[in-house]
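Yeah, one chain of the complex is gone here, protein chain that is, but the others are all in their spots.
Right after this comes subunit A.
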Amino acid sequence: MKKQFIRFGLLLVFMLLIVGCSEDSSTEGEGETQDPGETEKATELQDTLVFGRGADSTSLDPATETDGETFYVTQQIYDTLIDYEDGTTKLQPALATEWEASEDGKTFVLTLRDGVTFQDGTPFNAEAVVANFERWMSAEDFIYYGSMFGGYGEDEANIIERVEATSDLEVTFQLKRPSAPFLKNLAMSPFAIASPEAFDSLAENPVGTGPFKLDDWARNETITLVKNEDYWEDGKPYLNRVIFQVIPDNSARLTALQNGEIDLMDGVNPSDQTIIESDENLKVFSRAPLNVAYMPMNNETAPFDDPLVRQAVNHAIDKEALIEGFFEGNAEPAKNMLPPTIDGYNDEIEPYAYDVEKAKELLAEAGYEAGELEVDLWTMDNPRPYMPAPAKIAESIQKNLADVGIIANIQTLDWSTYLEKAKNGEMPTFLIGWIGDNGDADNFLYTLLGTGSGNNYSFYSNEAVDKILLEAQAATDDAARADLYKQAQVLIHKDAPVVPLVHYESLMAGSSTLENYTPAPTGSEDFTDVTFSE
């Protein structure tokens, strides 16, 4: 008896200690974040940026990848021929200083920057640019090349007929047909120019001309970049080191930011916005929306090969509730696969309204009784820049589907395996999103829904749509192009190959001393101009 009381007493004391400790440490923690900051400010400006993000890069060769985590890093190591102005999708010179298109829109001549060398000492010149293009055209491993330029090698679909070094610093592109998005494509992260000497090992040992170079890569933990002393823009970059740190959980990442362990983070939970805004050591950056979060359904296999079922699912999902619940209002419901800011967005389309009865009717029409249809609904285990809480959204959608009589079993998978499964069409329906690469409608509609496009995860194929999309690629008149895209959206809307969910204005948070940082709408930006203030 006595022993019992002592034991219980000890337990109580121990529990009180734990509670006491945790309270102490949290208050101390807050005090501490200010102090070291202030002492540091007094001595010298911070020169290392630690960027916290949800998952590791899959590779450091941008040409073979499509995911944002890879581009975050490769954007620092490599340069593209043409660049976007900060915060927009307007074009500005980068490795190419000037460009000129012929009148028929089929020949482009780019003048290259003089005196640039790759990080391994190889000179940057027209030969290097040609070598990169030849590499991308050589095999289907270069997914983005295929989806942006139509095809590979000698394929009729490959719009580039020839790439030639017409002088040491001049490259001439001869296209098979006019391509409106051609220059915008060149500015995309995957078409960054790599050193031809390093082609064989770019995935682990990236060599570009960018402001930073790889120092160390601890898989699934950190990627450390150091300043490229020979960077072509004089005096830049201002930072000496950039460290990408993986912290999968959004809340844990915010805590790390509050504690000063990281300086910048993506994937802020919308619900945490008020906490960040009320903290004077932090500030919020918002990324202009150039994305769509959506739910592809495999159009080739039952039950989603039936348009009625796909329309029913479109009617079943309550997007407003998702936005209120898991985006805290920082998103707008999507009715098209294009963000509304892009030229060619068709605002006249009547969205599939949230309508349980209508969905049930459509299912009945397709021949399914309530509870008869059972599907796997896949979700990734980490937040994405277009979707802060995929697992929760899946759970909410699961309930929406249950309400109309579709039993959805949620399956969760890690990001890299997830993409693999998506490409192979192994998931009947799942959550995913797309961040625009170049701000062109083609980059959404053809990339995500064109027959044979590497990112067409719903395996949608409609000849009429393909015809319009290819015609739009070739059109040189902006108004005519916009019109074609509007037509395509009408057809796509009717077929309902996917459920467009939302366009999310994603939030980033950083230390209040972080300056000259502008999130790019395309999802990845370089840190060339970033500095820390006092």
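By our rule, contacts are C-beta pairs under 8 Å (C-beta built on N, C-alpha and C of every residue); 3 or more make two chains touch, one makes a residue touch a chain; residues count from 1.
We take it that contacts and distances are computed from a predicted model.
Its UniProt record calls the unshown chain "Peptide/nickel transport system permease protein", which is the correct pick from "Peptide/nickel transport system permease protein", "ABC transporter", "TonB-dependent receptor-like protein" or "NADH dehydrogenase subunit L".
Screening A:50, A:290, A:375 or A:389 against the full complex identifies A:389 as the residue touching the chain left out. Between the chain not shown and the residues A:172, A:209, A:269 or A:336, the one that touches is A:269. The hidden chain makes contact, of the residues A:197, A:300 or A:324, with A:324. Where subunit A meets the missing chain, the touching residues are 1, 4-5, 7-8, 250-251, 269, 271-272, 275, 318, 320-321, 324-326, 381, 389, 391-392, 394-396, 398-399, 402, 409-410, 412.
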